[in-house]
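Only one protein chain is missing; all other protein chains are in place.
For subunit A:
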Amino acid sequence: AGPVDSKNEAAMSELVPEPRQKPVVPMKPMGINANLLGYIGIDTIIEQMRKKTMKTGFDFNIMVVGQSGLGKSTLVNTLFKSQVSRKSSGWNREEKIPKTVEIKAIGHVIEEGGVKMKLTVIDTPGFGDQINNENCWEPIEKYINEQYEKFLKEEVNIARKKRIPDTRVHCCLYFISPTGHSLRPLDLEFMKHLSKVVNIIPVIAKADTMTLEEKTEFKQRVRKELEVNGIEFYPQKEFDEDLEDKTENDKIRQESMPFAVVGSDKEYQVNGKRVLGRKTPWGIIEVENLTHCEFALLRDFVIRTHLQDLKEVTHNIHYETYRAKRLNDNGGLPPMTVETEENHESNL
């Protein structure tokens, strides 16, 4: 076999979840071929790791931030094709806007192709909705840091858990209002502060209010503004691991982002197929149709190709930054807990 496929190729070949592969068993000599006497079987280690990932399942925590009414909850439901957002857990559209920013985390376990995901959607109702929105990002920044602190506390424990529960925010979707003009001052302030502690992916919400030209222009303007203000959104340039990553990510950074999306959890019949969309008198907007909006690009980016990377950047960069700061601050790390009966058992 040659070098590993590119990320996108792998994503495409995974359109239908593949049947479980037989493990490669390098035990019996596979033939009289002299070359095969030289096969050790190291590549099977990777296959073992992959099987392990499938069995253990994984955590993914995604936060959505933006003014109310921008379709955040709907979009998350569309992304995961499940009712996973606040919208579906007893939230009433007529509920009053909270007076301060609230943080609401909702967890679900979803499974696909044998892989279990513990998905947590963190909603931030009240953000940007007040008359005076000064510092409304602070509760959000506080929440994010609290998750880092929680992880750190567990990590420095004397008897620590084998798999530390990960509640850290891996990805923050920031919703930009499709004004067609430019970013708002609040957008800039939020992203400036938070891009230093979490992976921010800006999206343009309700993109069906713009024509193609308006969309292109708006995207360009937003990209420029982000650049001029020194806001490093995900995927951050400085964390590109190699040339392959850089080439792929450059394309995403300079052409695709911010993704102009439309969300919907309603299905309609179009050309004999059932599609997710929005019905209007002038036509049906198909959410997964790339000529209509960029939802599919966002979904592929976040879920199919960069999911693991989002987690790794959170763990290796953002979390480490937090930890280093804590180590240097007065007092240093939190005191280690005395070993309790419960902790002791978990280590055996």
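What we mean here is this: contacts are C-beta pairs under 8 Å (C-beta built on N, C-alpha and C of every residue); 3 or more make two chains touch, one makes a residue touch a chain; residues count from 1.
The rule we apply is simple: contacts and distances are computed from a predicted model.
A.B. asks: UniProt name of the unshown chain, from "Golgin subfamily A member 7", "Leucine rich repeat containing 58b", "SEPT2 protein" or "Cyclosome subunit 8"?
C.D. replies: Protein name of the absent chain (UniProt record): "SEPT2 protein".
A.B. asks: Using the document's definition of touch, tell me which of A:Ile40, A:Val109, A:Ile131 or A:Val228 contacts the absent chain.
C.D. replies: A:Ile40
A.B. asks: Of the residues A:Asp129, A:Glu189, A:Asp240 or A:Glu312, I need the one that contacts the missing chain.
C.D. replies: Of these options, the touching residue for the absent chain is A:Glu312.
A.B. asks: List the residues of subunit A that touch the chain left out of this view.
C.D. replies: Contact residues on subunit A toward the absent chain are 1-4, 6-12, 14-17, 22-23, 25-29, 32, 34, 37-55, 58, 60, 79-82, 110, 112-115, 117, 156, 158-160, 162, 241-242, 273-274, 288-291, 296-297, 299-300, 303-309, 312, 316, 320, 323-324, 327-328, 336, 339, 347.
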